[in-house]
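Shown here: the complex without one of its protein chains, the others still in place.
Coming up: chain A.
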């Protein structure tokens, strides 16, 4: 794999014609996109204007979920690839119940997505930890949260005792015509969280900053 270019835009930038031109001129096979928020809408609209649909140039995005697809327009991003832990289409009874309740509360045309699900799960985990601790005292709740399990819409999640992150299943998805995301690959079960990059060989030389 050869990296043909790397570009950064100011946060909130909405003018991408130069970057699109550069991508086009580089004749790259794919783009890895970490843009956030409004910029994604502008980026994909302008790619579309330059005649680069997903069939010509696949783009892997890490900040486009179902709700962003609604703002961009599904026809402009269908076939593009995203990475999350949860999609509205994720199978399971817990998710069916969640999606149904969400649509009942906010309307049939609304969609759930990973950040929405993560917020939902976090509230339940906190509540379970408070119940277990019998108090809302922060230190006691932290202690009680260790090893807590919850049957989340994305599947079973477990709070890691060492770092308080939760185990999550990694899912690669492709955006479909309806603006929903179909899982095309997923990890074998939930992955143990490693926020400090301890298991990555390339991060061996890195040391945390003191203090």
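In this section, a residue touches a chain if its C-beta (ideal position, glycine included) is under 8 Å from a C-beta of that chain, and two chains touch if they have at least 3 such contacts; residues count from 1.
Following the convention adopted for this analysis, contacts and distances are computed from a predicted model.
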| field | Protein name (UniProt record) of the chain left out of view, among "Glycine cleavage system H protein", "Urea ABC transporter permease subunit UrtB", "Carbamoyltransferase" or "Cytochrome c oxidase assembly protein" | value | "Urea ABC transporter permease subunit UrtB"
| remark: Only one of A:58, A:73, A:92 or A:193 touches the unshown chain, namely A:73
| field | Residues in chain A touching the chain absent from view | value | 7-10, 12-15, 17-19, 21-22, 24-25, 37-38, 41-42, 45-46, 48-51, 67-68, 70-73
